[in-house]
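Single-structure report; data block below.
A single protein chain has been removed from this complex, and every other one stays in its place.
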Amino acid sequence: MNQMTPNPGKKVYLNQGSETNHTSYTLSEITEAQPCCLPEPHIQVRDLSVSYGEHQVLETVSLDIYKGCITALIGPSGCGKTSFLSSLNRLTDMMPTAQVQGSIRFDGEEILAVKTDTLNLRRRIGMIFQKPNPFPLSIRRNLYLPLKENGIRNRKQLAQKTEKVLREVGLWDEVKDRLDSPALALSGGQQQRLCIARALVLEPEVLLMDEPCSALDAIASAKVEELISSLAGRYTVVIVTHNLAQAKRVANYAGFFWMVEKVGKLIEFGQCDSLFETPESELTAAFVSGVCG
Amino acid sequence: MFRGNIDRLVEPPLRLAGFVCAAILLLILLFLIKEAAPVLTGGGWRLFFADSGWYPMEGLFGILPMLVASLVVMLGAIMIAAPIGLGCAIFLQYYAPPVLAKAFRLLLSLLAGMPSVVLGLWGLTVLVPIIGSWQPPGTSLLAATIVLALMVIPTMALASASALSSVPGSLMNGAAALGLTLRARICYIAITSAGAGIRSAALLSMARAIGETMVVLMVAGNVVQYPSGLFEPVRVLTANIALEMAYATDLHRASLFASGLLLTLIVLALAWLAARSNESSKQYG
Partner (left out) sequence: MADRLFSSAVWLSAALVAAALLWIVGDLARLGLSHISLEFIFSAPENAGRSGGIGPILVSTLLIIGVTLAVALPLGLMVAVWLAEFTRRGNRLSNQIRLALDVMAGIPSIVFGLFGNAFFSIYLGMGFSILSGGLTLAVMILPVFIRTCEIGLTAVDNSWRQGAEALGMTRTSAVWHILLPAAAPAISAGLILGIGRATAETAALIFTSGYVDRMPESLLDSGRALAVHIYDLSMNVTGGDPAAHASALVLIALIILFNLLAQGFSDRWLYRRLAT
C-alpha cells in the first residue's frame, strides 16, 4: 500500500521493466506554475495501452491524476479517450475483446491486477456516461438501489443520503414531490444530474465523466457544467470533453490526445491554462486554436 | 466490511441449467438411437427400405411408401402455401394500408396459433365431406395437402414479410425513380434481393409441414400405399407413429423409433438449409 508514497516535486516513475522513450507527465514537469489544488497524485497511469482484438486504440499513455482536481481530456473523437477512461474503473472488462496493458495505481494499489475487487473499485470510482442512463425505475429507486447494494438498508439513512445528494446536484427542489415517479420522465439535463447524484450517493473518491454534456441542450449543459465545477476540491474528477471552452472553464489540468498512425496517444499534459495558452507541442497549439481536429 | 460477490454463488446454478438443456438434447438422441437400435443394427436397417411394404404383424417394416407419402404431402402443401404466403407477405408489405396490414398480421398470427388438432377437426368434419361428395372417400392426399397448406401459410407469410421488409428502401426508391411500376419493383427488385430470405421461409414451412402429425393423421386416411392420385388416402411417417405406438412392441416399436429418427434428420436438414439461406441473405442484404 505504501510503496508508492506520493512525493510532489520529484519525478515519480514506476518502472515497468521496459525502457520508455516517451515523455511521462508527472508533477515534476509541470510545477513551474502554482498548483491549483492538492498536488498529490491520486491515480498514476503508466504505459497504458488499450487494444480491441487486433486494433490498438491507445498506446503507452502515462500521466498522473491529482487528488481533488478536475482533469480534462481533450482531442478528436476516436483517439482513445473513452477507452482511457474505462480502463480507470475496469469497465473495459465488459468488452470481450478489450486488452489493457500497463499499470494504473489508485492510491498506490494496482487497478489492473487480476485480483482487484472490481465491484469495490467501481464504488470508489464513479462514472457518468455521455447519454444519461438512469435505470427505468423511479427516481428514488435509482438512488436506493446502489445504496442497498452497498449494504445500507436503514430507511432513515437511505432517505437522508438521497436528500443530501439530490440537494448536492441541485435536483432536490425539482423532484422532491415526485420521488416515486419514473426517472425516465425527467428531462435530459435532469436525468444527467440524477446520474451524477446516483454516482455521488456511494461517496466515491473519483468521478469519471465521458462527455457528460454532449447529449444535452445548451441550458441543461450549463447547469451540469456548473455542477461539475462545484465538485472540484471534494472529488477527483476526470472529464472527457469535445468542448474546448468547457475544458478551459472547468478543468485544472488538461491532457491532449491525438491519433498518431491510427493509434491514440497522449500528446501533451499540463495545467489547463498553460496547455491552452502556451502549449509545448505544435499539434496542441493547432488543436486548441481550432486549426485542426 | 465483507461483501461477498453474490455473482459467484449465482453463476454455477445458471451454468448447470445450461448444461442440463444441452444434456436433454443428447438424452433425446440417445434414447431415440437406443430404442431404434434393434432395427439399425443387424441388417434390419436394409429391410427398412427394401421390404415390400409395412406389415408389422408379419415382420415387414418397409417404410418407403410412407416416406414418399410424407414428402409428397409436404411438397404439395408448400406448392400451395408458398405462392399464397408470398402473396400475403407482399400484401402486408406493399399493398395493405397500415390499419389493414395490422389487422391482417393479427389474423395471420391467429391462424398460426390455431391448434393443429382443431385444424384437423375442421378438415375432417368440413373439408373431407366436401371432397368425399365429389370423389369418395374424401380422406385423401388432397385433403391433407390443403389443410397442411393452411397451417403453414402463416409461417411462410410472416417470414417472407420480414425478409421483404429488410430490402433497403433506397433500392426500391431508386427503382421507382426509374419509372418502374409497383409490380415491376416487387418482382424484379424486392423478390430478387429478398430471395434468400424467402427461400428460407419456404424451407422452414416445409420443415413444419413434414413434422406435423395431427392434421395429416386426421384427414389423410392413413392407408399405407404409394400415393397414386390426389384422391387416394395415404399414411405419412408421423401419423404412423401416432397410430401404432400405443401397441407396438419389440422390432415394431424399434422401427417406429427409427422412423422418428429419420424424420428428425429430415427436419433438421431442412432447418439447417433454411438457416444457411438466411445467413447468406444477411451477407448480401
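We just call them A and B in the order they show up, numbering each chain from 1.
The definition used in the following text is that contacts are C-beta pairs under 8 Å (C-beta built on N, C-alpha and C of every residue); 3 or more make two chains touch, one makes a residue touch a chain.
Since this is a predicted model, take the numbers as computed values, not measurements.
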Among B:A50, B:V117 or B:L230, the residue in touch with the chain that has been omitted: B:V117
Residue, one of A:S77, A:N120 or A:S229, that touches the chain absent here: A:N120
Full-complex contact with the absent chain, from A:R198, A:K223, A:K248 or A:K265: A:R198
Hidden partner interface residues of chain B, rising order: 5-7, 10-11, 13-15, 17-22, 24-28, 31-32, 34-35, 83-88, 90-92, 94-96, 104, 107-108, 110-111, 113-122, 124-126, 150, 153, 157, 181-183, 186-187, 207, 210-214, 217-218, 238, 241-242, 245-246, 256-257, 260-261, 263-264, 267-268, 271, 275
Chain A residues that touch the omitted chain in the full complex: 89, 91, 94, 96, 118-123, 126-127, 129, 131, 133-138, 141, 145-146, 149-150, 180, 182, 195, 198-199, 202
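Quick note on the criterion: only the chains that are shown with their structure count from here on.
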Rounded Å distance between chain A and chain B, as computed from the means of their C-alpha atoms: 56
